[in-house]
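One protein chain omitted, others in place.
Think of it as A and B in the order they're written, each chain with its own count starting at 1.
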Amino acid sequence: MKKYTEIQDIPNIQDAIKEAILLKMDPFEYKELGKNKTLVMLFFNASLRTRLSTEKAAKNLGMDVMSLNVNEAWQLEFDDGTIMDANTSEHVKEAAQVISQYADVIAVRAFPSLKDKAKDQSEYILKSFEKYATVPIINMESATAHPLQALADAITITELTEKKVPKVVLSWAPHPKALPQAVANSFATMMQEMDVEFVITHPEGYELDPEITKNVPIVYDQKEAMRNADFVYVKNWSNFKEYGQVLNTNPSWMMTQEKLGNAKFMHCLPVRRNVVVEDAVLDSEQSVVIKQANNRTFAAQVVLKNILESL
Amino acid sequence: MKKYTEIQDIPNIQDAIKEAILLKMDPFEYKELGKNKTLVMLFFNASLRTRLSTEKAAKNLGMDVMSLNVNEAWQLEFDDGTIMDANTSEHVKEAAQVISQYADVIAVRAFPSLKDKAKDQSEYILKSFEKYATVPIINMESATAHPLQALADAITITELTEKKVPKVVLSWAPHPKALPQAVANSFATMMQEMDVEFVITHPEGYELDPEITKNVPIVYDQKEAMRNADFVYVKNWSNFKEYGQVLNTNPSWMMTQEKLGNAKFMHCLPVRRNVVVEDAVLDSEQSVVIKQANNRTFAAQVVLKNILESL
Partner (left out) sequence: MKKYTEIQDIPNIQDAIKEAILLKMDPFEYKELGKNKTLVMLFFNASLRTRLSTEKAAKNLGMDVMSLNVNEAWQLEFDDGTIMDANTSEHVKEAAQVISQYADVIAVRAFPSLKDKAKDQSEYILKSFEKYATVPIINMESATAHPLQALADAITITELTEKKVPKVVLSWAPHPKALPQAVANSFATMMQEMDVEFVITHPEGYELDPEITKNVPIVYDQKEAMRNADFVYVKNWSNFKEYGQVLNTNPSWMMTQEKLGNAKFMHCLPVRRNVVVEDAVLDSEQSVVIKQANNRTFAAQVVLKNILESL
């Protein structure tokens, strides 16, 4: 693997999942691999799981880790040709090249604005680092994608499925604030790569980017969509067409124990209890969100391992 | 030791003190003990000594350390059954379980509000982490207690006493802002476990929690309380009865060289010069505050060592 900015960077997803499961059994086996190698993690936004699990993964491999909250450095300019006489004091051209000299791998978290669709869809922050950095880039959640989360999700489904071809449902949930589509996008992309029956359910008008969902069945009736589901992945996203709007907060879309049936409940976390999902689900044995979060470490570790091996 | 959220978690305080003094003589002796073990430090509040000394202690034992300022992650919910449609975006139930998977030990700093007495006294933040985490918890100062500080204080008195049973006085001091009772509480608890003559002095009405001070003599006349003292621990705390109020800023309670006599001066730091204590005291040989701060490392190290040995 030369980088991990999108799921497509994984040459063989089944192999990556198997390798992650092996790493989980012996996390420190490759502790020599990262010796004298440094991961720099750049945060434009808040993080808990991603920050801790990615750092843990790197240290499991013997790497050094340096973290930078970008707001503790300089406000970055991303446009070309700008006369930088206003708020930005450093161009990403310089920043990315400079940081590459202190790092063997750079990981970047940069959420979308949810205001300017074209700009968000352009992935200008992530792509700028890809363009100007001279070391591999890892996406720790960008404007439109969260591939480390999707890999952890795939590992979790592989570990827990009792069927050869489980039914997996991505179910939209209400939320008071505008959230990115990134997690849903990457989960939908990943499921299309897996040997699963995959269905998406959400209120009409809440369609994700059709270039991502492609031919995945979209069922507006949540109950129908979830029939005989083995895994239900619940996630809010703000409207994609009416970009970034919160047009629906209908609590009937909240996941409940009754609706869930015998399926396993998945969520990337953080999750708002009794808004996105009721307590009874999260507190039941059917919830696998904690295991999912644990797999964040091994998703990051398999990615880092493969990148280190390619250096 | 299975955790260190309160002084009572130490099975034998004299043994812990002796062990800390041995660690101080050879801080890196147990560098193999923490190999491949990770301490996650969670800060809800500001920290200087605690952050640096606890991290140093962990690294002396060969541990990896990951720090998270909670305000750089998600605002946590602590109540059960809440419909989380307002400011909090992650429940401590999830957060504590998730972080436990990236950590072998979790250390938490969470100050009181000093506004809601019942809530502060419930120690809901610390207790929530204790309840939901699946790894040992260390208290880096909670609403009502600062047991790492108290252990450092006990080490300091043990190292410096010239008597078998020294007289130790805890003396309240004025301060412009409302401060927690935590340090005073833990010091008072610790002194009752030590072979010392212990007296508390403060203005009338500034009584600490009687469940903590128990039968310790309380003398409202500072001069009388300090007669023949060997160690005087000076500390402000806001009113406990009129909870969190600053009812007294009488400068006559400030510690002076004259009042101190031949006693050694102790304080947990940070200290406001010429408000809590005059320069002449802090700049004299009788001040042991720097030595106290140094012992923070070895207090944390003996706690971490014992927890690591119990894993």
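FYI, a residue touches a chain if its C-beta (ideal position, glycine included) is under 8 Å from a C-beta of that chain, and two chains touch if they have at least 3 such contacts.
Remember, predicted model here, so these are calculated numbers, not experimental data.
Summary of contacts with the chain left out: across A:E77, A:E141 or A:D230, the touching residue is A:E77. Although one chain is not displayed, subunit B still touches it through residues 27-28, 31, 43, 46-49, 51-53, 55-56, 59-60, 69, 176, 269-275, 279, 282-283, 289-290, 293-294, 297. What subunit A contributes to its contact with the hidden chain is residues 36, 38, 40, 64, 66, 68, 72-74, 77, 80-86, 88-91, 93-95, 97-99, 101-103.
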